[in-house]
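Supplied in structure tokens, the structure appears directly below.
With one protein chain removed, the remaining protein chains of the complex are shown where they sit.
Presenting chain A:
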Amino acid sequence: MRVLVTGASGMLGRRTAEALLARGDEVRVLQRRPAGIDGAAEVLGSVSDRAAVDRAVRGVDGVIHLAAKVSITGPLPEYVEANVRGTTTVVDACRRAGVGRLVHVSSPSVAHTGSAIVGEGAGPAQPEHARGNYARTKAQAELLALAADSPGLAVTAIRPHIVLGPGDTQLVQRIADRARAGRLPLLDDGTALIDTTYVDNAVDALLAALDRIEHARGQALVVTNGQPRTVAEVFSAICEAAGVPAPARRVPSAVAKSAGGVVERAWTRLRLPDEPPMTSFLAEQLSTAHWFDQRHTHEVLQWSPRVGIDEGLQRLREGFAPA
């Protein structure tokens, strides 16, 4: 199969492209800066650049669309541009080029409206009620991607939850950096259960979605390891893997949420380059359970995680170890 992977500079995109190559697919990647993946043809450009995207989709059978702005702060227009316009551009380009399959990579946060998610399936994306700019724009993107599912173009949305793996700059590195700087508090007692996904499992699921798109089309599927853990344990385990001290400070989540909002607004207004230590979005994410019932996903994708969470953390530890 000829497959385009957008956003291959991130950990999940890169690993997805590599896995496609490894199984013999012809791979093209699209991102702004060179990803340097051996064997993949590269198109440089933004996903909201119609010309670049048209070039990238030409002649492919399927697209795995990962490119997005992922952050916890920043002005809304930047998110709209990357996540909403980017997805529209990809969808339109697929239509024009007659691409048959589109795997849209989404996020469980599109359906998270603040209350705990305890062992549920994938709820509907809620652009109005999801929390924070990232989740809202991703919710919008997911809806418009799934709306494009049609006889000529099969579309599915895969929502991997908190992808962990060696070389991750999204979460693992941030947690490790913050912990090292002493800026990683635990909210309340850190007892909220959250799902995580080891990167190899997420990659498998994306490939399964591409292959079984006839079964998965028109719906959103959450993908996790199916092994929820407490926030405190996830943080501590990541810190342990990175060789930094685990968070010891406990902050009441109510305080964090209100303080987070203030910090977030100031940060955005001051256009500071770094990320704020706490945002109300982050406070909510870290103090509310969100873990999922994976039975439907397993059935539709005929996929199940190969790497258990403990082995995943072990690999993470090895990833941090000096070579």
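Assume a contact is a pair of C-beta atoms (placed from the backbone, for glycine too) under 8 Å apart; a residue touches a chain by one contact, two chains touch by 3 or more; residues count from 1.
We take it that contacts and distances are computed from a predicted model.
Per its UniProt entry, the chain excluded from the display bears the name "Acyl-CoA synthetase (AMP-forming)/AMP-acid ligase II", taken from "Acyl-CoA synthetase (AMP-forming)/AMP-acid ligase II", "Hydrogenase", "Transketolase" or "Polyamine ABC transporter permease".
On the side of chain A, the interface with the absent chain consists of residues 116, 118-120, 188-193, 227-230, 232-233, 236-237, 240, 246, 252-253, 287-289, 291-295, 308, 310, 313, using the contact rule stated above.
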